[in-house]
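Every protein chain but one is kept in place in this view of the complex.
All chains are identified by letter, namely A, B and C, in their written order; residue positions are counted from 1 within each chain.
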Amino acid sequence: MIRVSIIGATGYTGGELLRYLIRHPEVTLTHLTSESYAGQPIHQLHKFLKGRSGLICEKLNVSAIEKDSDVVFLGLPHGTAAKTAAQFLGKGVKVIDLSADFRIRDRRVYQRWYGKHAAPALVKEAVYGLPERYRIQIRNARLVANPGCYATASILAGLPLVAEGLLGRGPIIVDAKSGVSGAGRKVEAVYLYSELDESMQAYALKGHRHQPEIWQEWIRAEGRGTRDENKPRRSSLVTRNSFIFVPQLAPMNRGILANLYAPLKKKMTAEALREIYLTYYMREPFVSILGTYESPEVKAVTYTNLCQIGVSVSSSGREAIIIAALDNLVKGASGQAIQNMNLMFDLDETTGLL
Amino acid sequence: MIRVSIIGATGYTGGELLRYLIRHPEVTLTHLTSESYAGQPIHQLHKFLKGRSGLICEKLNVSAIEKDSDVVFLGLPHGTAAKTAAQFLGKGVKVIDLSADFRIRDRRVYQRWYGKHAAPALVKEAVYGLPERYRIQIRNARLVANPGCYATASILAGLPLVAEGLLGRGPIIVDAKSGVSGAGRKVEAVYLYSELDESMQAYALKGHRHQPEIWQEWIRAEGRGTRDENKPRRSSLVTRNSFIFVPQLAPMNRGILANLYAPLKKKMTAEALREIYLTYYMREPFVSILGTYESPEVKAVTYTNLCQIGVSVSSSGREAIIIAALDNLVKGASGQAIQNMNLMFDLDETTGLL
Amino acid sequence: MIRVSIIGATGYTGGELLRYLIRHPEVTLTHLTSESYAGQPIHQLHKFLKGRSGLICEKLNVSAIEKDSDVVFLGLPHGTAAKTAAQFLGKGVKVIDLSADFRIRDRRVYQRWYGKHAAPALVKEAVYGLPERYRIQIRNARLVANPGCYATASILAGLPLVAEGLLGRGPIIVDAKSGVSGAGRKVEAVYLYSELDESMQAYALKGHRHQPEIWQEWIRAEGRGTRDENKPRRSSLVTRNSFIFVPQLAPMNRGILANLYAPLKKKMTAEALREIYLTYYMREPFVSILGTYESPEVKAVTYTNLCQIGVSVSSSGREAIIIAALDNLVKGASGQAIQNMNLMFDLDETTGLL
Partner (left out) sequence: MIRVSIIGATGYTGGELLRYLIRHPEVTLTHLTSESYAGQPIHQLHKFLKGRSGLICEKLNVSAIEKDSDVVFLGLPHGTAAKTAAQFLGKGVKVIDLSADFRIRDRRVYQRWYGKHAAPALVKEAVYGLPERYRIQIRNARLVANPGCYATASILAGLPLVAEGLLGRGPIIVDAKSGVSGAGRKVEAVYLYSELDESMQAYALKGHRHQPEIWQEWIRAEGRGTRDENKPRRSSLVTRNSFIFVPQLAPMNRGILANLYAPLKKKMTAEALREIYLTYYMREPFVSILGTYESPEVKAVTYTNLCQIGVSVSSSGREAIIIAALDNLVKGASGQAIQNMNLMFDLDETTGLL
């Protein structure tokens, strides 16, 4: 049994980790921490756990926790996460970090969006926890940077285009709609029920934190479908494309629908493009390619670790229209984190996730 | 008092017409028709009318209705609407048609999307009922083709760009999200509560009926900001742009959020672009331009006849990001129809709509 | 024109007052106050006012405001409201108070639920602003205590039963469901979208503040259908009935559905009971009685000042089942406040509310 602790267990991603981990056949939960709710039973914060878990929140105490933890999931704010990760790694405990602290490889980019990094020495070692891209590296990782929710949907939607070198010149646009739980359990006026119900609006129109994360991963994937992974090359994305990302809150609890619009290098049919997606994701247990001109439905993927992708082209055949749907709390956060844990501990990747 | 009849009064647009017309100070309602519910009091179909209106639905009988109607609103299916419009016009009754029958000026285009036209001789006379474009023509019209809901939002979002000649080469993309009432009162499995609640998906990925309507109106508006309205010219839109329109149902009752992405001819700041929008819509009572990088909220425009527009540009300044919001049942249908009626009868355009 | 100021204009009831007052034909808005948002245009807080109102929030300054106000609406917290009411009344300005400060006539009861009263001398003078009960007194009032939202629905549901002496021995139960805006714009974790969406729960199971208000008004109405209004009598309610009130938040923005269950003195048919309701509310412009065994729909009354009531009895005919629906922000708050203003200024009661 893997001994697992959750550091910062009271948010929505913490709750979703617990939903999966309490029934995971290879996991024993040893510690749950919360600075605000230390001493309270976890089922008072996640009420579906009533009668399911007797665990009590405790304050974070690294030396107490490391003793009986093989891995910790960090559900901490940016900054704090990096520091805590360093402490656990120093004790030989593996870390899956759900914050953004180890997602961005370029320190100046990180700093622009999140401020000064608290453990810069670890950034290089961290593996970006998208199994569809870094499965082998994750298997051997001590520190996994679990991707953002918008980022997972957008990257997966665009990966075959960039990896197979299909993009023409022009902007890549992602118009993404997220359920409100994507914002976390923040108590702010903008997240009140009466503000969001029966409404939609875009936000972060000057730029969103997931944008550099998506861009970075596309650049790292460029040409990887057809070329040697280790050979460096000039980025066509940087020289020929730009990236527009527009996030929106939709009046639903969970789920992301991300529409990607991108110029194609040459005219294609939807069928031909779909074939490429099918091949690219052929062995992936959690990615499904739908029929051409079919859109995924958010409802088909919520409460699952699936990402469903629909492949279409514009009437001229000159632009790809790729639509990806996933559950922001599962494949977009906690489910993917457990998928990463399964890989790190040599389990079947789907254990506890079906 | 204007004597008004509603032909096909039991759908959602019929209900919304009634919501505004029963309190319109210059209107007397004379007839409401319904083929399925003839004989029933209208308040059984629109329950907010309980105690407000004693009108009974009757079967459509043109010769009975024309005697005491100055204008009829047609809430009929495509095809039937055209035939009925011809009958009322023949009796000297003005017609505001909420169907698509007179929106498309090119008969072949109409036929492709809707089938054979039932009254082709009238198409040329019909005025497209978007007051922001055709105010003068509407004032003198006998037959107004009331615009579609997605079309109103999309056209208004793009008009200043095309009229002022700001577009560069490349695709114009509209990613639009609509409340479910936009689909009308159709009893089909896809519109069941349990299918749509907590979900989103795109549809009509091979093309949507509002697409040719939007494209037509942008072409007609090209260069109109700076040129002689009557002088024909080659369409830059047709030669240099294409149009991608992706509609989506969002889990809300009313409202449209339409995001338009378009290439700019030259780099611009959001401030400069916003100035152009402000000037273009300066005198419009029902269009509001928000601050730069601000998104309209659906909730701010539902139950109003307003269209709010936010103006942004991409980080490179090379693409415009225009977001428009309106209520699909009001500015996107019934409110706009009443705005048109006010113009046709020389009333203040805003009468009964504030 | 009546010069109207709104003291505390930035909450949901403030917004709803503005929605109706900006189009009220007999009203000029002179001041809007807000302690937190002084200096900001009101349309930034109520975005539907963009382009509709140029008014700026100002800090409360009684001597500045009283000069050009005939009446003030108070949207202030309990306690503060009473103090402010006293100041305006002292200057000869009429007051319609949307807080609970003047609703409870028994000072000890008030104190139990809200704390020490800040202006006890005024309690006796205040008129409870339910026009269906106190129309004449409201016409002559300087100070109106606008009823609570649950209270309006519950009192109207039960009034004919108590006024006509129809109740038997046993508990009267009100099981009430409210849209979330009933909780106001409070920024608390329990009102976050992700907590309330797709959920329901009861609250205040030990007692809710609207309970004593409802009970008080039923007691004051006892036997009034058949007797001299001024003749005191022993309360049958107090000796033979008790009152259970269970409020619940439902995942919707607006609206209340209040189900009242009450023992009948003798067996009745739904038809006979409905007749009594019809007669009791015969002249009321904002109360509609539906058919027997029909339930009102929340959607039929939202965005209106209507209360719709359905009358049923249990299969034994021994219990009344009365279901009332209204919009908590309109008939349950701001619409009713305007109805009261109309009465206080000798206007037609429905002015600006249809």
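Details
Operating definition for what follows: a residue touches a chain if its C-beta (ideal position, glycine included) is under 8 Å from a C-beta of that chain, and two chains touch if they have at least 3 such contacts.
Just so you know, these numbers come straight off a predicted model, no measurement behind them.
Of the chains on view, those touched by the hidden chain across the whole complex are A, B, C. When you scan C:I65, C:V298 or C:L326 for touch with the missing chain, the hit is C:V298. Interface note: of C:L205, C:V238 or C:L354, the residue touching the hidden chain in the full complex is C:L205.
Mapped onto chain A, contacts with the missing chain fall at residues 22-23, 47-48, 50-52, 197-198, 288, 290, 297, 299-301, 303-304, 306, 308, 354. Residues of chain B that touch the chain left out of view are 12, 180-181, 183, 185, 187-189, 191-198, 251-253. Considering the complete assembly, chain C touches the hidden chain via residues 170-171, 173, 175, 177, 179, 195, 197-203, 205-207, 242, 244, 246, 248, 250-255, 257, 259, 261, 263, 293-299, 302, 310, 312, 314-316, 318-319, 321, 323, 325.
Note that in this section only the chains that are shown with their structure count from here on.
With every chain reduced to the mean of its CA atoms, the largest distance from chain C is reached by A. Centroid to centroid, with C-alpha atoms defining each point, chain A and chain B lie 39 Å apart. Per-chain Cα centroids separate chain B from chain C by 38 Å.
Distance between chain A and chain C, defined via averaged C-alpha coordinates, is recorded as 47 Å. Of all residues in chain B, those touching 2 or more other chains are 197-198, 296-297, 299, listed in ascending order.
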